[in-house]
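This view holds just a subset of the chains, kept in their places.
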Amino acid sequence: MNQKEIKQNIVDCVNRVKAENPMAGSITNTVTINFVANAQLAVGGSAAMVYLPDEAEGLALAGNALYINVGTLFPVYSETLPRAAKTLHDAGKAWVLDPVAIGLGSMRTQLLYDFKEYKPTIVRGNASEIISLAKLWGLEEQGETGAVRGVDSTDTVEAAKNAAVQIARYTGGAVAVSGETDLVTDGHMAVRSHGGSLFMPMITGTGCSLGGVTAVYATSADPFTAALTAANVYNLAGARAEKDVPGPGSFQVRFLDELYRATPEEIANNPFEVEEL
Amino acid sequence: MNQKEIKQNIVDCVNRVKAENPMAGSITNTVTINFVANAQLAVGGSAAMVYLPDEAEGLALAGNALYINVGTLFPVYSETLPRAAKTLHDAGKAWVLDPVAIGLGSMRTQLLYDFKEYKPTIVRGNASEIISLAKLWGLEEQGETGAVRGVDSTDTVEAAKNAAVQIARYTGGAVAVSGETDLVTDGHMAVRSHGGSLFMPMITGTGCSLGGVTAVYATSADPFTAALTAANVYNLAGARAEKDVPGPGSFQVRFLDELYRATPEEIANNPFEVEEL
């Protein structure tokens, strides 16, 4: 695919979402759950969040895509998350995995390990999380350390490129690595999306809500297009929201405004480059 | 009651709340819990949220009204919610039920079914939720389908009028149906409250926080007055907050400001019509 075709796919994806208001359910952490929902609504989607196993299954089947973020695990997740992932996999539904804080605690490690079988359609994380996931799944034996500090990355996006490509080739879907420049790959292409703001790491939930918005786009496009559309709208809205704001509080408010205001063409034209692998 | 008497009741209710800062506890979902609390504080109330059974009982007895929103159920709710509802019912305390996402999962259905016995003083929901609750309680056998999609309504407010009236007549309290025009009924009157904003469905928690604010007013007025006061202040604040805002992020901020700024007289004078049934 060339850049022109990719841009057309982005325009089509955004238009479908704005026209159809698709629901993308989430099982996500309590820290940023409100921001995830508001970001999903701002781009034209509909949000619904649950914790219980049968509700997760119901939500997985009711929509075209689901978002699973392992940020703040509850005990019931040992049942909820594998059941949701299996349901999504067996039904051929798209799902987005955000392996937040991979490495912390035994349940998190077990859940993320088990997800390998259910092949998340899109994995979105920071560089350290993507590297750690590739190692946990045995897809990358060598290379970077991938140390996660709390929820923060200690690696660069480029250092996670090979891990991202390996995961995408394994799942047959897409992987998005968030950072100063975002990298999106389907295993055959690596796209770098530019923009964003220095304020984005200064508010909590930029990454989580990007995952939720990715799930919204995944209801209406292939995994690669969905992941790139989400990266582009985030980079565009971040750059615009930053102008003249006095601090992170105002930035977050304007960022939601800009997510809402971005047109399909503007999102498609946010700067990105395509590298064939 | 004529419109003049209703307006006087609204003025009295708002004045009491602003003077006494009454606490209305909540058991509510994690998605919008912060917005619920901030909206309750903005109108002059005090907020407190819990999950555990004995704490819910304590909170129910400590205040004059409680808000129960079934948005994101936790396993412990199978004990917490029936115990809270029974406590409220037996103590003659007001409580507001928000039957979010009715139909999703087995625990939600069971809890909502069991609430029939404890007669929520006020039920607030979107049209599909109100229709579904009336059916679950065997109060309306025919009519609309009442399909809930995630947390969204697929029915119009007018389609839910009969269901709302039947629920209000059964409980002896009030029912509020939220939508473009809000309908509030005590089974004898149907009032339609106008205003609001197109941005209200574009931020998460407009309905949840309206439920929480209704509980604040229910500490200080009869169910019908409390539900209408809440509908009026939301329609007023929504219409005002919308002016010149660039998007949903800014709208939410200004909406809280306008909830805070609305005077008793302005709330009473928000346009509404009374229909005797």
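In this document, chain identifiers A and B correspond to the written order of the chains, with residue numbering beginning at 1 in each.
FYI, a residue touches a chain if its C-beta (ideal position, glycine included) is under 8 Å from a C-beta of that chain, and two chains touch if they have at least 3 such contacts.
All values reported here derive from a predicted model rather than from experimental measurement.
Count of copies in the whole complex in this file: 3, from one repeated sequence with 2 chains shown in place.
Here, only the chains that are shown with their structure count from here on.
Distance from the chain A centre to the chain B centre is 34 Å, each centre being the mean of its Cα atoms. The touching residues of chain B, counted against chain A in their complex, run 29-32, 34-35, 71-75, 101, 104-108, 149-152, 201-205, 245-250, 252-253. Within the complex formed with chain B, the chain A residues making contact are 23, 25, 30, 33-34, 37-38, 41-42, 46-52, 54-55, 58-59, 62-63, 74-76, 252-261.
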